[in-house]
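Of the protein chains in this complex, all but one are displayed in their positions.
We just call them A and B in the order they show up, numbering each chain from 1.
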Amino acid sequence: MAVYSFHGGIHPPENKLQSTQTPLVDAPLPRHLIIPVQQHIGMAADPIVKIGDTVLKGQVIAEPIGRISTAVHAPSSGRVIDISQQPVPHASGLEAECIVIETDGEERWCEHEGLDDYKKLAPNELIDFIRSKGIAGMGGAGFPTDVKLHLGDDHIVNTLIINAAECEPYITSDDMLMRTCADEIVGGIEVIAHLLKPHHILIGIEDNKPEAIAALSSACKISRVPIDIQVVPTKYPSGGERQLIQLLTNIEVPSGKIPADVGIVCQNVGTTAAIYEAVTTGQPLISRIVTLTGAALKQPQNLRALIGTPFTTLLEFAGLEPDKLSKLVMGGPMMGVPLTSPHLPVIKTTNCLIATTIEEMPPAPPAQACIRCGLCEQACPAQLLPQQLYWFSKGKEFEKARQHNLFDCIECGACAYVCPSNIPLVQYYRFAKSEIRNEELEQRRADHARARFEARQARLEREAAEKAEKRKQRALEAAAAQAARKKAEEKAAAEAAESGESNASDDAALKSLKVAAAVSRTKLSKAEKALKNAREKELDGIDKLEATVVELKTKSDEAQAMYDAAVNASTSPEKIAKSDAESDAKKEITLDLKALKQQVSIMRTKLKKAKASEVDAAEILELEARLNTAQAELNTAEEQQMAKAAAAGIDLKQLKIDAALAKAAVTKTERAAKAAETDQEREQLEAELPQKRETAEQLAQQLARFE
Amino acid sequence: MDSVITAILALLGLALVFGLLLGYASVRFKVEGNPIVDQIDAILPQTQCGQCGHPGCRPYAEAIAAGEAINKCPPGGQATIDQLAELLNVESIPLDAEHGSEDVRKVAYIREDECIGCTKCIQACPVDAILGAAKQMHTVIVSECTGCDLCVEPCPVDCIDMIPVATTIGNWKWPAPPSPMQIIATDRTTPSEETA
Partner (left out) sequence: MTDFLLILISTVLVNNFVLVQFLGLCPFMGVSNKLETAMGMSLATTFVLTLSSVCSYLVYTYLLAPLDLVYLQTVSFILVIAVVVQFTEMVVHKTSPLLYKVLGIFLPLITTNCAVLGVALLNIRKQNSFAESIGYGFGAAAGFSLALILFSAIRERIAIAEVPVPFRGAAIGMITAGLMSLAFMGFAGLVKF
């Protein structure tokens, strides 16, 4: 099978030999393990232990939330001493939530068991098992592995590619892993192959790792699945997912798509070994191989370190010479991030620590102007136009940068490496990318807010409409009820008239009166109509008709008046009967209070207006004095009421609210006094302060008394 | 004399014909509505804070379309002004300080012990981001809060604070690289001068 090629790429000095001279050993157990709850892409895991809990090695200490997330396990036995914000290895140097475990040195394992035969399990159960073991991609991105293993559900996976290229200089952790654990890697590949059922499996490895190639070849020979080892020429960045795919299959993953869309799944060798470990022994991902290298170390080497081990422990073990150290880099020299402090923990994606001397990695010379030489374009493995992207990022023309496929940039640093002007190109791309992401986030937020605002607006309108509708309904109902009542009354009246018992009761009398009034009204209107008709037609006898109308009118008026009088007579005693001395008294008090309050607020408004219209000071003072007296009155009245209320033992809540209000008034005045512009104003406000404070204190005391 | 009259008549005739044509066109191609308002509204940050002097973002968008200044939106800041300037093809201008200054993103926080449950803030919130009922303490749904400030004023007991959103690993942004060395001696400026 041929090995293809990808565009661009560079050949930086490898510097891999230093750290492969000694065999792989375990790092010492540190006193404290700091375990960030987010070591992967996706949602942070949720801690399920409390401070003071005793944990066993391998015990779950944080559970995944959501689909793209993984669990976090205790790397050693001990006690949880802190769950708090700790600095974590991240380019920002910021803090994140971490669980700190004080180790007891006993390394007691919790109960764990591997699967006897993983092939018996349904694929979903097997994937869930792997998920529960906290495995995330160990190549660098830390993408939860179980999500990638689910890809077989909606994609046809033709090719499984195991990424063993490890193209970045200095890093040898995968190399060491392959030399020592080739069987585990192949075992892990078998598990993945069982889940994804690929047609063929390829291991891509660079030709600068002959020992690893030999170890893998012998392990593959006894494998149950056919595995092809493809040796690719050493070129950075052949370990990039898309670049390796192109190297091995000559398929270019389209922009904006994932490899699974073209039938390919990529896994790192470290991940496959972790899967094997989890499936056969049930051990979760609690340790990884970290390369410690750089000229500032006496003994560069690879260590198997527990997750959460502070870098200081590892560096000390490797013999760090602090006076030689100039820069500490996590990851490789191309894509890694410089660290400000060594007090950071190892996480699942930490593959390398470089402690460099000043000669080894001199500080970047100042950037010169771009001379448009085009070397960056020739080096770019993603076939972008780095120079264009640079100009757009620099000029903040992010939309243009996006149109030039900025998001296909893998930030490999090849362009910056070849740039003769030492322009920190990758920094520009990272800046532009995060600005664009931020802009998108803001846009989404704005759209969301708009939707909510419009929904609220619609709701308010709907509520108003509903209220109006209800009011209308009520009016209609009332009208109908009235009409019904009228009808009933008329009916009753008619009945009464028929039976000739019109004077039998008050009610009946009322009704008959009403009827009489109604009848006379009808008569009147009829007569009027007749009159009108007559006038129109100029008939004889208009005079007579007119006289009748007048007569009828007086009659109808009389009837109405009689009816009204009768109604009044019948209702007024009821009213008197209803009224209650107690409620009257109550009303009086509240009325008083209300009136006082109104007075105060009126005064206040007057005062404000006076101030606004800038009338002379005397008037303002007078008004203020009046306001104060009114306020005082109100206060005393309120106190009285309060006392009454206290006597009645009610309205503690009201008192509380008043107390809070008074307190707020004090703070507000204080603030206003501070903000006041002229001395006069300030003095005034300050003069008001003691009084307000007093009120607040009084209220507080009262409150205390009641409570 | 004749030639003068001919000239006047010819020009008059020409003008008449063209006038009729334009008159017809103005009736035939009459445009209703103003699609520009939607585009402006899409750029505005939708905090609905009213700092521009309009009751919400859309009214301000309408006002901009009608010719109001584009620099009255402090929550959007300079970025929004630049976008508006680009959309409307006008010069970008600095933010009008009269309407407030650009600030970090904030969210409202209710000190729940002090809340008396008056619901005034709930009525003031333009995006329904405050949860609570009468006489029950209220709380802000942080993910929905636009940081518009409108709930602070109505609170009778002053228990609402505007708290700046902290930078975490999730929302951290890569900083802009330092500007490169200036080759021409006279161009070497301090960063503050550069932005001015």
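Odds and ends about this structure:
Please note the rule applied: a contact is a pair of C-beta atoms (placed from the backbone, for glycine too) under 8 Å apart; a residue touches a chain by one contact, two chains touch by 3 or more.
Everything numeric here is computed off the predicted structure, so don't read it as measured data.
The chain that is not drawn here is touched, among residues A:392, A:429 or A:453, by A:392.
The residue touching the chain not shown here, chosen from A:369, A:550 or A:687, is A:369. Among B:25, B:97, B:133 or B:165, the one in contact with the hidden chain is B:25.
Remark: the residues of subunit A touching the chain excluded from display are 369, 391-392, 394-395, 397. Residues of subunit B in contact with the chain left out of this view: 3, 6-7, 10-11, 14-15, 18, 21-22, 25-26, 29-31, 35-36, 89, 180, 182-184, 186-187, 189.
Rule of thumb we're sticking to: only the chains that are shown with their structure count from here on.
Between subunit A and subunit B, the centres computed from C-alpha atoms are 24 Å apart.
Considering their complex, residues 38, 88, 90-92, 94, 96, 366-369, 423-424, 427-428, 430-431, 433-435, 438-439, 441-442, 445-450, 452-453, 455-456, 653, 656-657, 660-661, 663-664, 667-668 of subunit A touch subunit B.
Those residues of subunit B that touch subunit A in the complex are listed here as 41, 44-48, 56-57, 79, 114, 116, 126-129, 135, 144, 146, 156-158, 167-169, 171-177, 180-181, 183.
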